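Only one protein chain is missing; all other protein chains are in place.
Letters A, B and C mark the chains as written, and numbering starts fresh at 1 in each.
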Amino acid sequence: MSRTTVYRLRVEFGDCDPAGIVWFPNFFRWVDAASRHYFVTCGVPPWHELERRTGVMGTPLVDTQARFVKSASYGDELAVHTTIAEWRGKSFVQTHRVMRDEELVMECREVRVFAARRSEAEGGGIRAVEVPEEVRALLG
Amino acid sequence: MSRTTVYRLRVEFGDCDPAGIVWFPNFFRWVDAASRHYFVTCGVPPWHELERRTGVMGTPLVDTQARFVKSASYGDELAVHTTIAEWRGKSFVQTHRVMRDEELVMECREVRVFAARRSEAEGGGIRAVEVPEEVRALLG
Amino acid sequence: MSRTTVYRLRVEFGDCDPAGIVWFPNFFRWVDAASRHYFVTCGVPPWHELERRTGVMGTPLVDTQARFVKSASYGDELAVHTTIAEWRGKSFVQTHRVMRDEELVMECREVRVFAARRSEAEGGGIRAVEVPEEVRALLG
Partner (left out) sequence: MSRTTVYRLRVEFGDCDPAGIVWFPNFFRWVDAASRHYFVTCGVPPWHELERRTGVMGTPLVDTQARFVKSASYGDELAVHTTIAEWRGKSFVQTHRVMRDEELVMECREVRVFAARRSEAEGGGIRAVEVPEEVRALLG
């Protein structure tokens, strides 16, 4: 059984568009914060610390499916419920449910990888790597 | 045969995260701009003008599937190729391919609706409406 | 004596740039949220409610001076201390101090106005208006 973490946020005026509702890219901003919050809650050190020891500098997104169920607006308090649905070799499936009290506002299913930087000689950018042992141990 | 429009952009320093690559919510920012650019290119008036005549204030996102194929960084020039793959009653499927020259960087498939504001009496927010006649005529 | 409100936030990975520190426009995002939080804390209703009764739809920025004292990064917890330093006719001066525990990270001094929408006939956009009586009463 995987654990579920909860990341709480307030919707702000500037998160909303001329229709008065949350402009959708902001949901991905919150989901990304919730993704990292999951690891922090499990005791995984900050990426810049993990990078020094293991080379891993984060868990970039490879694939996402999202469904926008209800609109939200400023003043709303939302909670992102996050869990890991599946572990694969270098990737994992993380799901997020953005709730306003009992009401589902948005949900998404992400495939992310553990990534390390590629050297300049390799052309820069990033590449997927195995989940570091110390992370796997924490996520049990 | 649906037409394809191209929306061009430069990746900026502030679009990138501590890994030095585009932070993914920014791709959705560009895809959203490309979505509106499609309608503008087809001759559809700005939403605030269309709203006065038809009540339609935009085409909010209902569902999206996205695949991140290559990382991008500041200095990159990207082109978003956008088309409409399918028309349904109140919704439509729009696809976007974000290219760096001949290379696919990201692609996504969106379901969007034409939406009007709900009155305060109806509880605020938005609701899906039929595609206005004048828009359908322009999109042929 | 003016009151001071405190708006708390966590710095996220996506708020940081390739140098690994907060990309400065995000500080203005937080300061803007802190500005609205001040009014909410004083009991002023949400702008969309106030607009129905008084026409006021927000307090847009006219002028700002900001000083960036320390860098911040993801994982930091910041508190924005906000007060109103001066009331003028249609405008006011609001100051914000962004703190990390006892350390000053950024500070700014803003001039904002109470604004109402201009009709389409007037060319659209917004115009400054007198502070509504009900707001002045709450801010004492």
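Criterion: contacts are C-beta pairs under 8 Å (C-beta built on N, C-alpha and C of every residue); 3 or more make two chains touch, one makes a residue touch a chain.
Not measured: the values here are computed from a predicted model.
The omitted chain makes contact with just one of the residues C:R10, C:R29 or C:K90: C:R29. Across the interface with the omitted chain, chain C contributes residues 17-21, 23-26, 28-29, 32, 47-48, 57-58, 60-68, 70-71, 73, 115, 117, 124-126.
By the touch rule set out above, chain A reaches the unshown chain at residues 13-14, 16-20, 23, 25, 48, 52, 74, 120, 124. Mapped onto chain B, contacts with the missing chain fall at residues 10, 12-14, 20, 29, 32-33, 36, 40, 46-48, 58, 73-75.
Please note the rule applied: only the chains that are shown with their structure count from here on.
Chain copies chain A and chain C are related through a rotation whose angle, from the C-alpha fit, is 180° to the nearest 5. Between the CA-based centres of chain B and chain C the separation comes to 30 Å, rounded to the whole angstrom. We define each chain's centre as the mean of its Cα atoms; on that basis chain A and chain C are separated by 28 Å. Residue positions 17-20, 23, 25, 48, 124 of chain B each touch two or more of the other chains.
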